[in-house]
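Of the protein chains in this complex, one is absent; all others appear in place.
When the chains are written out, they are named A, B and C in that same order, and each has its own residue count from 1.
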Amino acid sequence: MGEISLKLNGKVETRDVADNTLLVDFIREHVGLTGTHVGCDTSQCGACVIHLDGVSVKACTILAKQAEGADITTIEGLANGDELHPMQEAFHENHGLQCGFCTPGMVMSAVEMVTKNKDISEDEIREGLEGNICRCTGYHNIVQSVKAGAAKMGGKN
Amino acid sequence: MYSTKYVKPNSTTEALEAIKSLSEGKFLAGGMTLIPTLKQRLASPDGLVDISGCKLDSIADEGETLKIGAMARHISVAESAVVKMAIPALAKLADGIGDRQVRNRGTLGGSVANNDPSACYPSAVLALKATVHTSNRSLAADDFFTGMFETALEEDEIIESISFLKPTKANYVKFPNPASRYAMVGVFVAQFGDEVRVAVTGAGEGGVFRHQEMESALSSNFSADSLSSVNIVSDGLISDLHASAEYRANLIKEMTKRAVA
Amino acid sequence: MDIKDSYELPLPKERIWAALNDEEFLKKSIPWCEKLERRSETELAAEVKLKIGPMSTRFTGSITLSDIDPPNGYTITGSGKGGIAGAASGSAKVKLVEAKDTSSTTLSYEVSAQVKGKIAQLGSRLIQSTAKKLSQNFFGSFVKQLEDMDKPQ
Partner (left out) sequence: MNEVTKIDGIGSSVRRTEDKKFLTGKGKYTDDINRPGQVQAYFLRSDVAHAKIKKIDIKNAQSAPGVIGVFTGDDIAADKVGGPICGWVVPCRDGSATKEPPHPLLAQGKVRFVGDAIAVVLAETAEQAKSGAELIDVDYEELSPVVDFENAGDGAQIHDEVPNNCYFDWELGDEKATADALSGAKKIVKLRVRNNRLVPNAMEPRSALAEFDNLDDSYTLHTTSQNPHLTRLVLAAFMFAIPESKLRVIAPDVGGGFGSKIYVYIEEAVCVWASKKVGRPVKWTADRTQAFLTDCHGRDHVNDVQLGLDENNKIVGLRVDTVCNLGAYLSAFSVVVPTYLHGTLLSGQYDIPAIYTNVKGMATNTVNVDAYRGAGRPEATYLLERTMEAAAREVGMDPAEFRRINFIPKDAFPYQTQVALQYDIGDYEPHLDKAMEMIDYSNFETRRAEAAKRGMYRGIGISSYIEACGLAPSAVVGALGGRVGQWESASVRVNPTGTISVFTGSHSHGQGHATTFAQIVADKLGIPMENVEVVHGDTDKTPFGMGSYGSRSLASGGSAISKAVDKIINKSKKIAAHLLEASEDDIDFKDGKFVVGGTDKEKAFGEIALAAYVPHNYPLETLEPGLEENAFYDPTNFVYPSGTHIAEVEVDPATGVVQVVDWAACDDFGNLVNPMIVEGQVHGGIAQGIGQALLEDAHYDENGQLLTASYMDYCMPRADDLPSFKVGYTTTPSTVNDLGVKGCGEAGAIASPPALINAVIDALSPLGVTDMSMPATPQKVWKAIQDSQSVAAE
């Protein structure tokens, strides 16, 4: 056990956790933000993708202790109050989600991908989503959503 | 995950002390293999020594060699201007490991120390005549990998950095396992003047290996055509659900052809 | 699964047969064997800590000898439970064939392995390679011990 402290969606969260606590459990169980999901146990589905110090990571494959002092954004921290992030907006406009379970991870991956490469191509989007599995959409509309999100975020493609 | 103790030292010296104080401690680098294993309860170390605070993530062009710190994340290697200039094939390899989240966390040292038979990096280490610098010695790549998941590393030894010899020409081509996206076959070809080294990962039962026949064929004529007459034997190649040894043998030749094309 | 190999040893058949039935010999040959105790003529209790990459699991079980045909060979079977990891068993048919001039003996083996539970569910890509590696380790160190003993002290 030991105390950890990190910034989660702009707010400092300090908790006593066991050393073997996964970051995703810290977020879901200790802080109670359940938008970050767990869909597999081999670090492949991407339902738990969050941003840690600005880069996308799978929260199921990091110990909470490893994130001591980090600045974390989860799906709950993406919108600006009632105003959706352009990528969230794009997923809504383009029907980029169905059951919604993979959606938080998809959106978080997409945001990072586009932040790094605003003029992203369809092939690059498909490759960039390698770590996120969706069973509902066949990815067609997710790819359209990311494209549209990139345009909203200033991309030219 | 079984309960365990987490420590994060600030130097390799402290890390080595920490590991000695544990009966069955494990170094934690990027954790991309170790943490999934722990989650499945397939190991129960009494402590994890996180070496991410040990300042082992530098990337430096040292003239003949390119030196990369063990804790350099795949993404850093993939995006490094220094790496792209010195050994672009190495940046390409790093850019194709796992998915973007794995690349954002996984490290060179972690991958090389684990020596998973399907990992990408060991092929680069072997083909690029790398030297593995550990906390107490330097090892030539040819002496470092000793078998599937096995290396010359001792339990209380840390990889600090790896120096890759800059080749005249190099390329890495991988055929991913369709499910796991690990290398089902990955071939790293490096040319150093008249010498060519071909390292194959994903395919050998004993882990990464050099392919002498292809090396000599390419040394005399660095072209895809020169490989046509090389017979790739399937003995000693991995056979699993996804690919038989024979199919892997075919992929080894095909990926090598693509690497030199 | 098709794992087989053979070794030619410059030793008489009886000598090797004796070693095949010597628990100290076996203990040193079984990779990562932590405990081996004889329970009967044909059964030994065993504890092995198997390490494959990051995985490290203790298997407790037994070694049994069957199809015993002195001094020509037997089947040696190791099976153990690894708790949450599942269970594993491996069986090697061992044959000893002496050369006509009795100057050497060929030890050949054929292994079949089976895994259950989590290690089968998560590690299928490694089953074949691991079984082969463990077989090679076992027979390799068995043979090496024999060779070492035979060297002049």
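We adopt the following convention: a contact is a pair of C-beta atoms (placed from the backbone, for glycine too) under 8 Å apart; a residue touches a chain by one contact, two chains touch by 3 or more.
None of these values were measured; they are calculated from a predicted model.
Novice: Mind giving the shown chains that are in contact with the missing chain?
Specialist: Answer for the hidden chain's contacts among shown chains: A, B, C.
Novice: Which of A:T42, A:S121 or A:N157 touches the chain that is not shown?
Specialist: Residue touching the absent chain, from the options given: A:T42.
Novice: Which residue from A:V31, A:A70, A:L129 or A:A150 sits in contact with the chain not drawn here?
Specialist: Touching the chain that is not displayed is residue A:L129.
Novice: For subunit A, which residues touch the unseen chain?
Specialist: 20, 28, 33-42, 44-45, 47, 74-76, 78-79, 84, 88, 91-95, 97-104, 107, 122-123, 125-127, 129-130, 132-144
Novice: Mind pulling the subunit C residues that touch the left-out chain?
Specialist: The list for subunit C reads 83-84, 86-87, 114-118, 120-122, 124-125.
Novice: Which residues does subunit B use to touch the chain missing from this display?
Specialist: Residues of subunit B in touch with the missing chain: 1-3, 40-41, 175, 178-180, 241-244, 247, 250-251, 254.
The rule we apply is simple: only the chains that are shown with their structure count from here on.
Novice: If every chain is a node and each touching pair gets an edge, what shape is that graph: line, ring, star, complete or other?
Specialist: Here the contact pattern is a line, an open path with two ends.
Novice: Looking at C-alpha means, what's the farthest chain from subunit B?
Specialist: Following the centroid criterion, the farthest chain would be C.
Novice: For this structure, which two chains share the highest number of contact pairs?
Specialist: Going pair by pair, the biggest contact count turns up for A-B.
Novice: Could you work out how far the Cα centre of subunit A sits from that of subunit B, in whole Å?
Specialist: 28
Novice: CA centre of subunit B versus CA centre of subunit C: separation in Å?
Specialist: Distance between chain centres, rounded to whole Å: 31 Å.
Novice: With chain centres defined as C-alpha means, what is the inter-centre distance between subunit A and subunit C in Å?
Specialist: Subunit A and subunit C have C-alpha centres separated by 49 Å.
Novice: Specify, in ascending order, the residues of subunit A that touch 2 or more different other chains.
Specialist: Correct list: 42.
Novice: Identify all positions of subunit B at which a residue touches two or more other chains, and write them in rising order.
Specialist: Expected reply: 38, 40, 180.
Novice: Please name which positions on subunit B make contact with subunit A in the complex.
Specialist: Residues in contact with subunit A: 1-6, 8, 28, 31-32, 35-36, 38-40, 48, 50, 52, 75, 98-102, 104-105, 180-181.
Novice: Of all residues in subunit B, which touch subunit C in the complex?
Specialist: 24, 26, 33-34, 37-38, 40-45, 114-118, 147-149, 177, 180, 205-206, 238-242
Novice: Which residues of subunit A touch subunit B in their complex?
Specialist: Touch list, subunit A to subunit B: 2, 18-20, 22, 41-44, 46, 49, 55-58, 60-63, 65-66, 68, 109, 112-113, 128, 130-132.
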